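Here's a structure for you.
Just one protein chain is left out here, and the rest sit where they should.
Labels run A, B and C following the written order; every chain starts at residue 1.
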Amino acid sequence: MLDVMYFAWVRERIGEPREQVETNAATVAELIEELRRREERYALAFSDLSALRVALDQELSDFDAPLDGVREVAFFPPMTGG
Amino acid sequence: MLDVMYFAWVRERIGEPREQVETNAATVAELIEELRRREERYALAFSDLSALRVALDQELSDFDAPLDGVREVAFFPPMTGG
Amino acid sequence: MAVRVQAEGFDPGAELSGFACGRTDVGAVVSFTGVVRDTDGGLDRMEIEHYPGMTERAIAAMVETATARWDLADCLVIHRHGAMMPGEQIMMVATAAPHRVAAFEAAEFLMDYLKSRAPFWKKEFGTDGSGWVESKDEDEDALSRWE
Partner (left out) sequence: MAVRVQAEGFDPGAELSGFACGRTDVGAVVSFTGVVRDTDGGLDRMEIEHYPGMTERAIAAMVETATARWDLADCLVIHRHGAMMPGEQIMMVATAAPHRVAAFEAAEFLMDYLKSRAPFWKKEFGTDGSGWVESKDEDEDALSRWE
């Protein structure tokens, strides 16, 4: 069971800020594939991975990173702080 | 007739902050030669020109600059502002 | 060293007055303040979304890296989230060091990382509608200076 969070326009496209996802995905990329297949809004949010960033347990990570032991996954566009 | 000013340790070595100098020196270097010959304190103050800077009418200048039309000459060590 | 992530506004002058003061090992204090800019006059407000928890962790890690890399006496980061009007302060970084180069470099390092590595997202609301501020390649490129 993963806590999946969405921020900025990813959150707007998915339509909610967070959800619990039951998954056996081994990597972030596999999780994304699962989500994409679910519904159009996911396919839309994850259509261009180059415009997306991922954090695992609040640390920036990569799409090929393993999900083993991870509790919280967050997807968002490149950050625009400062 | 030139207004000659001294700052920092140059002032301390010469013993006064400013004086009027009657001179026919054509350049800063010639003026320094004249002053050096005057008294030991001038010779001491002007012993190492690499440690000195000069301003003509409040603009940084060079030792070979002409004194033509100049009213105020200032000698001082490298600046330490900021 | 202090990090504050908050919705409330703040006064950069008051923050600077209380920062690293009375310390005799400090020769240089640098501050950076980011302000909501509205060049065209069409901006009503800006809203900043953030990732609570990760934001604090990410900024704390940047401050730790800066402290290890430069000889700093003190360091302050304030970053707001939520709604703010044109002319209002978004964030502030302050660094105090014995020497000016360290204070400047550490402040610029923190700014460059806050721009692209702290989980904040800006959305602008104006007369022409609303939109997420896009990240700039030059902000990403700025990080290479510190590698």
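We adopt the following convention: contacts are C-beta pairs under 8 Å (C-beta built on N, C-alpha and C of every residue); 3 or more make two chains touch, one makes a residue touch a chain.
Please read all numbers here as calculations on a predicted model, not as lab measurements.
Note on the chain not shown: across the whole complex it touches B, C. In the complete complex, the residue from C:3, C:16 or C:143 that touches the missing chain is C:16. Only one of C:27, C:82 or C:126 touches the absent chain when the whole complex is considered: C:27. The chain not shown here touches chain B at positions 5, 7-9, 11, 55, 58-60, 74, 76-82. By the touch rule set out above, chain C reaches the unshown chain at residues 11-18, 21-39, 41, 43, 86-87, 98, 100, 103-104, 107-108, 111.
Note that only the chains that are shown with their structure count from here on.
Between chain A and chain C, the centres computed from C-alpha atoms are 26 Å apart.
If each chain is reduced to the centroid of its CA atoms, chain A and chain B end up 72 Å from each other.
The centroid of the Cα atoms in chain B and the matching centroid in chain C are 48 Å apart. Among the residues of chain C, none is found touching two or more other chains.
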